[in-house]
Every structure is written in structure tokens, then in C-alpha cells.
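And then subunit A:
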Amino acid sequence: MSQVPLLEIRDLHVAVDGKEILKGVSLTVHKGEIHALMGRNGSGKSTLAATLMGHPRYEVTRGEVLFEGQNLLEMEVDERARAGIFLAFQYPVAIPGVSVANFLRSALKSLRGEELGAREFRNALKEEFKALHMPESFGSRYVNEGFSGGEKKRLEIVQMGMIQPKLAILDETDSGLDIDGVRIVSENVNRIAGKDTGVLLITHYQRILRYIRPHFVHVMVNGRIIRSGDESLAHELEQRGYDWLLREVGIPQEAEKTLQEVG
Partner candidate 1 sequence: MAAPQSLLDVGTEYQYGFRDEIEYVYKAEKGLNRRVVEMISYFKNEPDWMREFRLRALEIFLKKPMPTWGNTQLLSEIDFDDIYYYIKPAEKQGRTWDEVPETIKNTFEKLGIPEAERKFLAGVSAQYESEVVYHSIREDLERQGVIFMDMDSGLREHPDLVRRWFGKVVPPADNKFAALNSAVWSGGSFIYVPPGVHVEIPLQAYFRINAENMGQFERTLIIADEGSRVHYIEGCTAPIYSTDSLHSAVVELVALKGAHIRYTTVQNWSKNVYNLVTKRAVAYEDATVEWVDGNLGSKLTMKYPSVYMVGKGARGDILSVAFAGPGQHQDAGAKMIHAAPYTTSTVVSKSISRGGGRTTYRGLVQVDEGAVGVKCNVRCDALLLDELSRSDTYPTMNVKEDDVRIEHEATVSKVGEEQLFYLMSRGLSEQEATTMIINGFFEPFAKELPLEYAVELNRLIALEMEGSVG
Partner candidate 2 sequence: MSNTLTVHNPAELELIQSISRHLAEPEWAHIYRKEAWYRFLQAPTPSRTHEHWRRTDISHLNLQNIIPALPVEHRAAPEWLESLMAGGAKRVGGTLAFVDGTLVHEHLTESLRKRGVIFTSWSQAIQQHPDPVRRAIEGVDYDPADEKFTAMARAYATGGAVLIVPRGVEVTLPLQAFFAAEATNAVFPHTLVVLEEDSRVTLLDGMLSPDLPGRAFGSGVADLVLGSGSELTYVLFQQWGQGMEYFHHQRAVLGRDSHLTTITVALGASLSKVTIESVLCSPGAVSDMLGVVFGDSKQHFDHHTVQMHTVGNTTSDLLFKVALDEQAYSAYSGLIRIEPGAQKANAYQRNENLVLSSTAHAETLPNLEIEANDVRCTHGATVAPVDVEQMFYLMSRGLAPRDAKRLIVEGFLQPVLDRISAKSLREMVSAKVDEKIARRRF
């Protein structure tokens, strides 16, 4: 493909508080592609998500990341958002006193460089809430404050719908959702992403992949992608678990366990 990739990660090493978590991750995402990143807790999946968004606690010690050919690592968090990256947080923080509507309106103004008409904004927000089966009244509630786990996850997708990013990173958006929630969220991700958006879907359950069908599946263990494949890799993981894969690539299970505990 001669087209410039949407996201290109090359040999990425990341440390948190001086401890290396990612130990050489490479991954390329083109627009319109859905990549699933799977792995157990502590394998480094969320570290990758936070690093791509530019969280100050995550220190890149080696490697590079290009977004549409530009050096992503030099950009501030808000610049990355303006470039078209969206992160659906695994644990969205509460921001007391700031209403969802006020927050989103400020965000859209900043992303587009111009104020959205009040009516246009209201209607768009109303549509997104409806699509995610959330009452409109959530617009006047404070961001994530007093939300249930499922409500927080849905609000992330409401925001994705409002923002229409080029690359959506979904960090365990399926966790904390019941079976209907997973379906509703998935349908909306498919709708919003359409043909042009790249999606990096982080999960350790196979469940959501029934609704959001990935073109590529990657398995992360101990800060590295140890296997990549197509959708069938996910099915295989569901049936056989992770252990066979660890044996196949030669990682002793005990070592993996210890690494998980410290990670």
C-alpha cells in the first residue's frame, strides 16, 4: 500500500516510574482498519493506549510513533486530539462541577477552531444520547460524576460520536457493560467509525469481537506483541486460552505470571 498509514508504531519502549512496561511494540494501522489488541491484565495494553494519547506519566524511552506521517510523540495531548486521535478511557475520571454539555461544547470548539451553533450542538448531542440509549438529562450532569461503570463507558462513545475522530483507541470499553450494553456500544462504534476511521480495540474478552469484527488481531504479552493474525486468532484464544500461545512462543508460564504481578 503506497498510502501513508494512519498510525505507525515502531519499536516502542515505554517506562512508568522508571520501570519498563512496553519493550518494543510495532504496529501499523491504516484508515478503515479495525485492529484488536488482546492480552491478559498487566500485559501493557493500556500503557500503549495512554502513551499514544500522551499521558505525562508514561515515558517513551525508545522508538517512534507516526500519525499520518507526523511525529506523534512531539505533540501535546490536545494537539494529538486535534490531529484526530480519540481515546475511550478504561477508567474515565470524574470532573465535578463541569457539565457534559459545557465540556463537549468547549472540546468541539477547540477541535474545529470555531464555535458550533447552539441548536446544531444540542441536536447532535441529543442524537448521540439517543443512539447510546442514554437520557438527554445526562447533558447537564457533571462529567462522569456519580455515573455507573456502564454509563461512563457509554458516555465515552457519545463523545466519540460528537468528535468523529480519525483514529479511535477503545481501551476495554466492553468491561463494565452488560450484554445489551456491549451490543449498543458496538453498534455505535461501527456506525461512527464507518469506512474511514481506524480503530484500535483493546480487550481481553472475545465477547465484543462478535459485534465489532476486527481485520487484525494482535496478542500482547509482557510488553510485546507476540503474535498477530486475522479474526481466527481471536476465536482460537477463546477456545484454547492463552497458555498454548505462550508455550508456542517459548515463554514459560511461571515467568509470565511473575511478570504480570509486577506489571
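Candidates were picked such that all candidates are chains of the complex that A comes from, given by their letters.
Assorted remarks:
The rule is simple: a contact is a pair of C-beta atoms (placed from the backbone, for glycine too) under 8 Å apart; a residue touches a chain by one contact, two chains touch by 3 or more; residues count from 1.
What you see is a predicted model, and the numbers here were worked out from it, not measured in a lab.
Chain contacts in this complex place subunit A in touch with candidate 2, from the set 1 or 2. The part of subunit A that touches candidate 2 in the complex is made up of residues 53-57, 76-78, 80-82, 86-87, 89, 92-93, 95-98, 102-104, 106-108, 110-111, 142-143, 159, 163.
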